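Here's a slice of the assembly, chains where they normally sit.
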């Protein structure tokens, strides 16, 4: 029999950019007994989470909750709004944008994939001007949707979605705007309504601090309208029946009851703290971690300071150091998990997540593990990043919520 | 803030035919900390559950695990094996067969829906001879798949899948056999390999005793072969990448980590007890519950004793008694949830689940609540079903596992 509880003394430090460490308060909520998903209590729960989740997406419009992990919500956004052969404009911000493009292709769409050049291209965010230019060329409006990733989990770059919206508007193009904020939601500011997004995709296992297994589509009227004409086959992901049944707090099929308990608890935690305070907390952590990276004399993966991610930081290795070898050593010696470099970034960098059930000292521990691991791996560091972060945190107390 | 923990004193009796009551042992396993789904521990967990789950499906072939609820696995079975416009032969055993047929239609397939007549038709299982007859007529082999439900959760009828297999073989028809045993698996005997099933669909929240959120496709070589040519768009549900990555215990996207912990525990519980013992346990409970229904002078929904379900029992109301009014009264007075009549059975019957974290006395309590609720609702009962069941259980001790 497999022994799951096999860590040595102490808590494992799970500092990957999601799944994030789940607060005990949420684990406790998830252990409530499963109830009848057609009974009166369930309807009350359903209405409550559907109401509160809208606040987190900053929308007055419906948010569809799927009993499926985040990748499913990508598919849902596409199949609800598009038809076979539809052209979609996507932007290569990193590995996850690439996977989404691959999915669009598999589903029979025709993605155009804008990108900057090579690995360096992955160190910047969405270039709204490139999108605008391409849309202006598309006078026949063959492009049906623009698909971008808000917080690229593989790089630590948080793109400017408002700028993408402006680009579409400036080009006077009717394409839908589909945005993946799977890892951005509830860490970085996000405004579904304010930024005029048509479908926002997100998941449970990042800023919402839940285990994986729930995902979301926040929708606009225009997206719902499009879903009535879209021809890609859809059933499990179809919005229509879900939106109808959600009016009374139910779902057309068995929802993910215990994860909904957890979601309810997570929403209470976030809304009690206040979203702006939550964002400030993550921004501050990110600044502390970048102070460490800079002090080590290493580069942050993201090269545009205006779009540094508050959720994770990619740390580029010095010449001759393999990021995965460092990660493996750190895992074994310090019981700390870091995110691997994905796709074009493989071996070149590792990722530090600063989301979920964290605090200043969790990150000091994390940076300590990184620093020791880098040194043991032979990296020449210019200074002590742990101390830099510690000084940063000491000098910048988190302002209390107003 | 919504208070989820709002039951009065004592445990709620959740005796619907799924989601079933989750054993504390599984809830505890699910509360283990979420780990890195790309780390070494996860691979070990993945291989372990993928190995053990095959034993429960009685198969040597792969079982695909989706981080999505059971309805998704229905869709997965169809989109992996079929192409737009494909004809599929389905059988109307009840509400869930009807929903699956509706899904097939939405996805652009052309289902033919065999059925017996009206509500009474829902009181019998799949008629293999009707299937055989239809397949013999289909000399051009336009029918690409036969889709049947093993344990119809809306009626309490467990169809004979081996007979369906024989029907296909007798007709010398190449159609794939797709079987939904969402509520049958790990309660009623099921043999994916032995019965020559091509795709078996199941879910977590019934015999596996987990909360909803995980679902399964057990596949045959023939099904995998078909998936290479099938033209329905698929990405999230696509078997190919999952099967490839599963070889090392991983998934192409974020799996449902904490539910996999629960699954691992559930599999240990089932395999430690022994599957045949598990089946005997459910058969015995079902017999006790039917003894109660008979003693009340009421009818069991299923009218063919050879296919009584070991998972749930549908109780048909006497004339003039509305099943949902009885259920509601029982819920309020006795903190007991029963399954509602669905579709054609609406109001005519309620369903007693005897699965999940149950024992003899749980069922005595359940039958007590039913008996009192029926009497308070004005039903004239011929005798005491509680006593009949108690006598049955006393007279038929469960033989120890060999």
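To keep things simple, chains are lettered A and B as they appear, and every chain counts its residues starting from 1.
Everything below uses one rule, namely that a residue touches a chain if its C-beta (ideal position, glycine included) is under 8 Å from a C-beta of that chain, and two chains touch if they have at least 3 such contacts.
Since the structure is predicted, the reported quantities are computational estimates derived from the model, not experimental observations.
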Identical protein chains across the whole complex (2 displayed): 4
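The rule is simple: only the chains that are shown with their structure count from here on.
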Centroid spacing, where centroids are CA-atom means, of chain A and chain B in whole angstrom: 34
Contact footprint of chain B on chain A as seen in their complex: 1-2, 4-6, 11-12, 14, 16, 18-22, 27-41, 44-45, 48, 66-72, 74-75, 79, 84, 103, 106-108, 203, 205, 211-213, 232-236, 238, 252-259, 261, 264, 268, 331, 337, 340
